[in-house]
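What follows is one structure encoded as structure tokens, with my remarks underneath.
Right after this comes subunit A.
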Amino acid sequence: MRSIFDSHQNLLLNMKWLIDLFSSSLGRKVVMALTGLFIILFLTVHLIGNLQLLKDDGGEAFNVYAYFMTHNPLIKTISYVNYAFFVFHIVWAIMLTRKNRSARGAEGYAITNTSTIWSARNMGILGTVILVFLVIHMRQFWGEMHFGTVPFKTYGAQEVKDLYTICADAFKNWWYVALYSISMVAIAFHLWHGFASAFQTLGINHSKYNPVINFVGKVFSIVVPALFALIPIVMFTL
Partner candidate 1 sequence: MKIKLKVWRQKGPNAKGEFKTYNVDHASPDMSFLEMIDVLNGELIRKGEEAIAFDHDCREGICGMCSLYINGHPHGPLQTTTCQLHMRTFKDGETITVEPWRAQAFPVIKDLVVDRSAFDRIQQAGGYVNVNTGGVPDANEIPIPKKIADEAFDAATCIGCGACVAACKNASAMLFVSAKISQFALLPQGQVERKERAEKMVAQMDAEGFGSCTNTYACEAECPKGIKVANIARMNREYLGAMLTSYEVGSGGGGE
Partner candidate 2 sequence: MNLDSKIPEGPLAEKWTKHKFNLKLVNPANKRKYEVIVVGTGLAGASAAASLGELGYNVKAFCFQDSPRRAHSIAAQGGINAAKNYQNDGDSIYRLFYDTIKGGDYRAREGNVYRLAESSVSIIDQCVAQGVPFAREYGGLLANRSFGGAQVSRTFYARGQTGQQLLLGAYGALNRQIANGKVKMYSRTEMLDVVIVDGKARGIITRDLLTGKIESHSAHAVLLCTGGYGNVFYLSTNAKGSNVTAAWRAHKRGAFFGNPCFTQIHPTCIPVSGDHQSKLTLMSESLRNDGRVWVPKKPMPGLKGADAMKVPEADRDYFLERKYPSFGNLVPRDVASRNAKIVCDEGRGVGSGLAVFLDFTDAIKRDGEATIRAKYGNLFDMYAQITGDNPYKGPMMIYPAVHYTMGGLWVDYNLMTNVPGLYALGEANFSDHGANRLGASALMQGLADGYFVIPYTVGDYLANIGWADKVSTDHPAFKEAIQQSIDRMNKLINIKGKKTVDEFHRQLGLTMWEYCGMSRSEQGLKKAKQIIQDIKKEFWTNVNVLGTANELNQELEKANRVADFIELGELMVDDALDRKESCGGHFREESQTPEGEALRKDDEYAYVAAWEYKGENQPEQLHKEELKFENVKLTQRSYK
């Protein structure tokens, strides 16, 4: 009879292919693509929420939305997945970059002339800019919302945290609005390459669908960051 220990070992052995898959050169890219696409979805939802800030109702819509996002069990679960995917996206990006650097070798070229687009070559730099923004951004709003002292507001019977005021205050700082806008530009460039690139990595490259993917990718990478940036700019000028 096999012991439990044996079967555990078998389980590990059985999972080796999975570890191999995600540590292979192709698998790493798949992690980037899948997490990237998920984050793209998240951005869409996030944007819809943010747009509530512009509603002229003293922040009610936005605050209700923020309450919903932090209390609905399904959304909460998804949000943890989302955090994890951010972490994966970042950690795998670091691993990829290190591996790719070493693959290039110690001696570089004296001259390079490339016909490739800038954002494709600089995803790491763009990602780093976005990461810096993310830290500040999380600290400012997410951190406040979860751990900070946020005043309450009552809508009908429900008492919710007044995140709207925090936002409105933050968006009165010209430097924060500037940082926010610049970061949105970085995100736009990141998406400009990343959106279509994710499909290529997942093997979705077909002459019938490529034009659609490329078109949607370009539109998304301009419209979504532009709308994100629009909100603080509008609120700053109000």
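Details
Rule of thumb we're sticking to: a contact is a pair of C-beta atoms (placed from the backbone, for glycine too) under 8 Å apart; a residue touches a chain by one contact, two chains touch by 3 or more; residues count from 1.
Picked so that all candidates are chains of the complex that A comes from, given by their letters.
All figures in this text were calculated on a predicted structure; none of them were measured in a lab.
Any copy counted, the candidate of 1 or 2 that touches subunit A in this complex is 1.
For subunit A in complex with candidate 1, the residues that touch the partner chain are 13-14, 16-17, 19-21, 23-30, 96, 99-100, 102-117, 120-121, 123, 193, 197, 200-205.
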